[in-house]
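Note that this complex is displayed minus one protein chain, with the remaining chains in position.
Should a chain be cited, it is by its letter among A, B, C, D and E, assigned in written order, with residues numbered from 1 in that chain.
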Amino acid sequence: MDTSIFIHEKAIVEPGATIGAKTRVWAFAHILPGAVLGEDCNICDSVFIENQVRIGDRVTIKCGVQVWDGITIEDDVFVGPNVTFANDRFPRSKQYPEKFLQTIVHTGASIGGNATLLPGIQVGAHAMIGAGAVVTRDVPAYAIVVGNPARIHGYVSTTNSKTVQSQNSGTEPEALSVARAKLVKLPRIVDLRGGLSFGEVDRHLPFVPKRFFVIHDVPSVEVRGEHAHREQHQFLVCLKGSCSVVLDDGKNRNEVLLASPQLGLYLPPMVWGIQYKYTPDAILLVLVSDVYDADDYIRDYDVFLKEVNQGHG
Amino acid sequence: MDTSIFIHEKAIVEPGATIGAKTRVWAFAHILPGAVLGEDCNICDSVFIENQVRIGDRVTIKCGVQVWDGITIEDDVFVGPNVTFANDRFPRSKQYPEKFLQTIVHTGASIGGNATLLPGIQVGAHAMIGAGAVVTRDVPAYAIVVGNPARIHGYVSTTNSKTVQSQNSGTEPEALSVARAKLVKLPRIVDLRGGLSFGEVDRHLPFVPKRFFVIHDVPSVEVRGEHAHREQHQFLVCLKGSCSVVLDDGKNRNEVLLASPQLGLYLPPMVWGIQYKYTPDAILLVLVSDVYDADDYIRDYDVFLKEVNQGHG
Amino acid sequence: MDTSIFIHEKAIVEPGATIGAKTRVWAFAHILPGAVLGEDCNICDSVFIENQVRIGDRVTIKCGVQVWDGITIEDDVFVGPNVTFANDRFPRSKQYPEKFLQTIVHTGASIGGNATLLPGIQVGAHAMIGAGAVVTRDVPAYAIVVGNPARIHGYVSTTNSKTVQSQNSGTEPEALSVARAKLVKLPRIVDLRGGLSFGEVDRHLPFVPKRFFVIHDVPSVEVRGEHAHREQHQFLVCLKGSCSVVLDDGKNRNEVLLASPQLGLYLPPMVWGIQYKYTPDAILLVLVSDVYDADDYIRDYDVFLKEVNQGHG
Amino acid sequence: MDTSIFIHEKAIVEPGATIGAKTRVWAFAHILPGAVLGEDCNICDSVFIENQVRIGDRVTIKCGVQVWDGITIEDDVFVGPNVTFANDRFPRSKQYPEKFLQTIVHTGASIGGNATLLPGIQVGAHAMIGAGAVVTRDVPAYAIVVGNPARIHGYVSTTNSKTVQSQNSGTEPEALSVARAKLVKLPRIVDLRGGLSFGEVDRHLPFVPKRFFVIHDVPSVEVRGEHAHREQHQFLVCLKGSCSVVLDDGKNRNEVLLASPQLGLYLPPMVWGIQYKYTPDAILLVLVSDVYDADDYIRDYDVFLKEVNQGHG
Amino acid sequence: MDTSIFIHEKAIVEPGATIGAKTRVWAFAHILPGAVLGEDCNICDSVFIENQVRIGDRVTIKCGVQVWDGITIEDDVFVGPNVTFANDRFPRSKQYPEKFLQTIVHTGASIGGNATLLPGIQVGAHAMIGAGAVVTRDVPAYAIVVGNPARIHGYVSTTNSKTVQSQNSGTEPEALSVARAKLVKLPRIVDLRGGLSFGEVDRHLPFVPKRFFVIHDVPSVEVRGEHAHREQHQFLVCLKGSCSVVLDDGKNRNEVLLASPQLGLYLPPMVWGIQYKYTPDAILLVLVSDVYDADDYIRDYDVFLKEVNQGHG
Partner (left out) sequence: MDTSIFIHEKAIVEPGATIGAKTRVWAFAHILPGAVLGEDCNICDSVFIENQVRIGDRVTIKCGVQVWDGITIEDDVFVGPNVTFANDRFPRSKQYPEKFLQTIVHTGASIGGNATLLPGIQVGAHAMIGAGAVVTRDVPAYAIVVGNPARIHGYVSTTNSKTVQSQNSGTEPEALSVARAKLVKLPRIVDLRGGLSFGEVDRHLPFVPKRFFVIHDVPSVEVRGEHAHREQHQFLVCLKGSCSVVLDDGKNRNEVLLASPQLGLYLPPMVWGIQYKYTPDAILLVLVSDVYDADDYIRDYDVFLKEVNQGHG
C-alpha cells in the first residue's frame, strides 16, 4: 500500500478496498472490500463504508457516518459527524430492494452534522445542507437547505455576490454587479380611487416587450426560474407580496428582493435567474422582449457556464 | 293661454309662469312666476315649482315633488312621487347661499319614488335612480344607482347591448359586438410550483405595448376609466379578484366580467370604457400601445359620441 | 252621501268614488272616481288616491301619501306619512306598462313614515315596515323589516309570544309555550382531541328519525322553513354558527336562538316554523320522523291557521 | 292678526292657532288650532302642523313636512322638504299610545330633505342631519349624521376649526389652535425583535401621570369622551388602529387623527374632547395627571361653555 | 456458542449475553451481559446493547444505534442507522430514575435512519417512522409518521388496501373492498337560499338511526375513532371541511376522504375505523343504529383481529 496512506491501527480496511494516496483512515473506521476512495481523504473514527461506494478526492467524512451501497460522493465534499444516509425508501427487516436507490453528493457540497438524507437524493454542486436537516428532495447547486423537512433557505454566496436593497430612492435605474442588469424605480400615483404604478418603454424598460406573463399562487417552498435566456430580455415587477430573485452572470451573483409594485428588475440575456421565497400572495409580472422560443432557454447551469465562457453572453 | 294646456281648478299657476302646449297641471300644484315648462308635461297633485326652473318637453313629475330654484330637468325625464331635491349643501334657516347649486337631470333619465338628490348633482342621460335612493354624487349616463348612499348597480341595457360570458373555452380571440374589441384567452400553465398565465404580441396582443399600469386597492364603490382613447390601444387583464368593464363604441355596448388572469380584454381606440365593481383584492393590469399623452384621452361622453359620428373611429 | 262620512271642504272627492261609513277625508286630499274606500278610514291632508284602488276598513293613511292604480290595502292597515308606493318597475316618462304591478298590503300591517315600496310587493299580515325603509322584496306575515334595502330584523311579538334563552343549564327538556315543542340540552364531551355532542332516541329525541337533512351556506338575508308539517316530527341542532327559529302553533309564538351544538329543538307536527338570521357559517342538522312526503307540508300560513282551528293539530 | 304675518289665500290656519310676527304661511299649508309658531318663520306649501306643537323663531319648514303632536322645534331650525317625523314607535291603525313620544329639535339644527326621524329623538343644537338620513338615535350637538340608519360622519366646523395632519415630521411638540393642546412625536425603535415606542416625562409628557387607561374594542359607530376635565391633564396615544379626536376650548376647535403609536396628543384641562371613528382594532392609551375624581368631569357641553366664559379655563 | 452465530472479531459480546441462532454481530458492536437477542438478527457495526433489553427474531439494527435498558424490540423490526432511543424523560448527569421508562417497538415496525424516540414510546405493529423523525407520542399500528415532532402522515398500505376517490358521480351506493362498507352519494339541492343535503332510511341509510353524534374542533394532529363496533352500524357524513377515514375488516383496508356533505360512508359492524387528517373546520356527523353501549366497542386492534378470525364478523 502507498506509504502516503495512513491507516490507524484500530481501523479495519478489508482486503480489496481501494484507498487513494495521502488518504487517512482513523480508529474504529471500517471499510468493506469493494469500496473505492480517492486521494487525500480524511475518514474519521467509527466511519463505516460499504462495498458499492465511490468516494472522490479530498473528501472529509467525520465520525459516526455510514456510507451505504449505492452512494457516490464526489470530490471536495464535506460530510459532518453522524450524518445519516439511506438507500431503501421503505426498509423492512430482511427484505431487500432489487437495486439500492442511488444517492449522489456532487462536487464541493457540504453536509452539516447529524443531517439525514432520504434515499435517491441528488445534492447539487457546492450546495450546503444545514446541521440537523432532513433532506427529502433533490438539492439544487449552490442552494442552502435547512429544517425538517429541509427547505431552501438561500443560495451560497460567491466572492462576487451582493444582496441588493430593493428600494432605491432616486428615479434613475440602478446598475447591479451582474452584467447589464438594472433595478428601475417605477412611478406611482395614489389618489382616492386607489393606487396606480406604471412604466414606459425607454423611460423604464430598455426594450419593447412582446410577451408578458404573470406568476402567482406559488407555494412558499417552491423555486421558479432556474434558467437563462440566450437572446431575450426580461423585466420583472412584483405587483403584490414579494419574492427574491437570484441573478448570476457566471462571474457575479446578486440577490434582489422584489417587494413593491414600484420596483422593476431588468434581466438582460445570458443571465441565470432563480426566483424563490415567494410570499403566499405574491404576483410577479414578467415582460419579455420576444415571443416564446424554447431554443432560447438554457435550463442546465453547466451548459450556461460553458456558453458564457465561449463568449456567447 | 294655449287651450291644449290643462290647469286643474285647484292648481295655482302664478302669472308669468310659462307652460308649454298640451301640458297638464293637477290639483294643489303650485307654479311660481319665473318657471318655464315645456310641452306635453304632466305635473301631478301637490307639485311645487319655484322660479329659476327650466323643465323640458314630455316630462312627468309625480305627486309631492318640489322643484327648487337652480334645478333643470331636460326632455323626457320621469320624476317619481315624493322625490326630494335640494339646492343648498349646508342649509341653515334664514341663511341663503349666494347662488344655488345647479342640479341637472339630463334627457330621458328616471328618478324612482322617494329618492333624494343632494344639491349640485348631475344625473346623466337615461340614467335610472332607484326608489328610495339617496344620491350624493353625479350619476353617469345610463347608470343604474340604488341605496343610501346610492351606488352604481349596473348599466341600463340598450338594444344593442350584450353581457359577455368571461370564459370562452377555445383559444381563438373572441370578437365582441363593440367594434374591433376582443376577448383573448391567455395560456396558463399550472403545476406544483403554482400557476402561470402569459400573453404574447401578435398571438394575444394586437399591438406592441409601450406602457403598462396596474390598478389596485380600488374601493368597491369606485368607478374608473370613463374615457376613450383617440389613438391608443389597451389590453386589460385582471390578475387577482375581478372587475367589470363596460365597452361602448357609440352604437353597441358590452359588459365583460374580468375574473380570471387568463382572460385578456383588448380595447381598440375610440371605444368608451368604464371599469367598476372591483373586488377589494382586484389588481388590474393594463398594457397600452404608447406612452402617456393627455391629448389622446376623450373624457366627455358627448364629445366621444360626436367624434364617433364624424367618422373618427 | 252617508252623513257619518266627513269630507273636509278643501278635499276633492271626485264623483264616482266610493267612501265607507264614518270615513274621514281631510284637506287637500284628492280621491279619483274609481277608488273604493272602506268604513271608518282616516285619509289625512294631501293624500292622493287613484282609480284602481281598493282600501279596506279602519285604514289610516297619513299625510303626503299617494295610492296608485294597482294597489290594494286591506283592513286595519296603517300607512305612515310620506310613504311612497310605485306601480312601474322601470318608469319612463310617457311610457306606460300594459298592466300595473299589483301591490297588496295585508290585514293589520303597518308601514312606517317615509318608507318606499317597490312595485309588486306583498306585505304580509301584521308585518311592520320601519320608517324610512326601502322595501324591495315581499315581507312575510309578522316580519319586521328595516333599512335600505329592507331586511328582516325580527318578528312581531304577539300577546303569547316569548323569546327563549338558548342555554338551559339543566338537562331536562324545557317546554316552550308553543304546544309540545321542547328545547333539549344535549350531552357534550370535550377533550384534547376535540368536541363531541350526541343525542339518543328516547333520552333526547322523542321519535326515531328516518330522514336527515343539513342546511348550510344560507345567505344572511334569507329566510328558510316557513312551513308546518301535518304528521312529521322534526329535531333541529345548529352544529356551527347560529340561526333563529320562530315557532308558531296558531296561538302562541316562540323565538329560539340556536347557537350551540348542545341545544336541540323538537318541533312536533302542526307547528309553523321559520328559520332566519343564519350566520354565514351556520350548519343546521334536521332529523325527521319519516321520509320525504310533499303532502305533509303546509306552505301557506292561512291554510295552516285554518287546519289548526279545525282541530287538525 | 298682526299685519306683518302673511297667510297665503290657499293656506288654512285654523282659528286658535298662534302665529308670531313676520311669519309667512304658504299655499296648501294647514295649521291646527293648538299650534304655536314663533316670529319670522317660513312655512312652505303643503306643510301640516298639528295641535301639540311648539315652533320657535326664525324656523324654516320646507314643503311637504308634517309636524305632529309632541314635536318641539326650537329657534333657527331648518327642516328640509318632505322631512318625515313620527310620534308613535309601533303605529297600528286606530290604536293610539297614551302619550306621544316627544321629539325636540334644538336651536340651530338643520334637517336635510327627505330625512326620517323616529319618534322620541333629540336633535342637538347646531347638529346637521343629512338628506335622506333615517335617524334612529339621539344626535349630539354639532354632529353631522348621514345614512340609513344614520351614523355620525363628523362634526360641524366652526369658524376657528382646523383639522390637523397627524404626522409631524419633526420632533418638537406641535401646538394646536385649541388652547395649550399639543401633538407630540414619540421616538420609535424597530429591530428584529419588533417595534418599540416610548415617551418620557418632560421630554414628551408635560405632566407626571398618575393614572392611565386603555380604551379598546370600540364599535366603529360609537363616540367616546364627550366631556372636559376641570383640573386634569391627559395624554393620548393610539397604539394600534386609529381614532379621531375632536378638541374644543369653547372658541377654537381641532380634529386630530391618531393613527400611529408614535403620535401623542396632550389635552390640557378645560378642553372639551370627543373621540370617534375608531377602527375595529383601535387601542387608545390615555395617561392622566391625577387619580379619578368624578367632580373633575364636565359632561354637559352647556355647563362647559358657561365655565369657560367665567374664566375657569 | 451455536456455530450458526457470527461474531466479528472486533465485536465485544460480554459473557452472559444471550444470542439466538444465525444472528450476526459486526465490528465494534458491544453487547452487555444481560441482553437477550433472538434468532437471525443482524447487529451492525458500532451498535451498543445494554442489559435489560429483549430483541426478537429477524431484527435488523443498523450501525450507530444504542439500545438502552428498558427497550423491547419485537420480531421483524428494522432499526435504521443512528436511530436514537432514550429511557429517561429529564436526564441529568448522575441522577437516575427509579425505573427506566419502557419503550416497545412492536412486530414488523420500521424506524428510519437518524430518527429519535422519546422514552416510554410504543411503536405499533408494522408502523413506519420516517428518517429523521422525532417521535414524541405513541405511534398507532400501521401508521406512517414523519417530522419534528412526528405527526401521522398516512397509513401503510397492505396488499389489499385501496384509497377510494370520494366523489362517485353516480347515485348508486359504491361498494368498497372492506366487507359490506359503502360510499353513498347524498342528494343535494342548492339555490339562492343556500345548500341542503339529505338522506333517508332505505334509500341512503341501511338502518334506522337511534343515536347521532357530532365531532368538531378536532386538532389536526389528532386521530379519533380507532375502534370497531360488535353490533352497531354507523353512517358518517362530513358536513364541513374534510377528514380521512381508514376502514379495515381484518383482511382488506380502505382509506376514504370525506370532503363533501354529499358523501356518506356506511360502516357495518366489525369494521375497524380510524378518522384522521381533520381539517380545522371539519364537522363530522355520525348516525348510529342503537343507543350507546360500552360493550359494543372493541378498542384493542388485537382483540378485533382475534374476533374477526373467530368468525364474529
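The definition used in the following text is that a contact is a pair of C-beta atoms (placed from the backbone, for glycine too) under 8 Å apart; a residue touches a chain by one contact, two chains touch by 3 or more.
This structure is a prediction, so every number in the text was calculated from the model and none was measured.
Student: What chains on display are touched by the one that is not shown?
Tutor: A, D, E
Student: Just name the one of E:118, E:205 or E:282 that touches the chain not displayed here.
Tutor: Once the missing chain is taken into account, the touching residue is E:118.
Student: Out of A:5, A:36, A:101 or A:131, which is the one that touches the chain we can't see?
Tutor: In the complete complex, the chain left out is touched by residue A:131.
Student: Among A:34, A:81, A:154 or A:206, single out the residue that touches the unshown chain.
Tutor: Considering all chains, including the one not shown, the answer is A:81.
Student: What does the interface between chain A and the hidden chain look like in terms of residue numbers?
Tutor: Spelled out for chain A, the touching residues are 10, 27-28, 40, 42, 44-46, 58-60, 62-64, 76-78, 80-82, 108, 110, 112-114, 128, 130-134, 146-148.
Student: Can you name the residues of chain E that touch the chain not displayed here?
Tutor: 12, 28, 30, 46, 48, 64, 66, 68, 82, 84-86, 90-94, 114, 116-118, 134, 148-149
Student: List the chain D residues touching the unshown chain?
Tutor: 192-201, 203, 208-219, 222-224, 237, 239-240, 261, 278, 283, 285, 287, 291-292
FYI, only the chains that are shown with their structure count from here on.
Student: Which chains, if any, touch chain C and chain E both?
Tutor: none
Student: In contact with chain A and with chain B at once: which chains are those? Just list them.
Tutor: none
Student: How big is the rotation, 0 to 180°, that puts the C-alpha atoms of chain A on those of chain C, in steps of 5?
Tutor: To map chain A onto chain C, rotate by about 180 degrees.
Student: Let me check something: if the centre of a chain is the mean of its CA atoms, which chain is farthest from chain B?
Tutor: Greatest centre separation from chain B goes to chain E.
Student: So which of A-E, A-B or B-C is the twin of C-E, meaning more than half of its contact pairs are the same residue numbers?
Tutor: A-B
Student: Report, in whole Å, the distance between the mean C-alpha point of chain B and the mean C-alpha point of chain D.
Tutor: The mean C-alpha positions of chain B and chain D differ by 36 Å.
Student: When you check chain E against every other chain, which residues touch at least two of them?
Tutor: Nothing qualifies.
Student: What's the complete list of touching chain pairs for this entry?
Tutor: The complete list of chain pairs in contact reads A-B, A-E, B-C, B-D, C-D, C-E.
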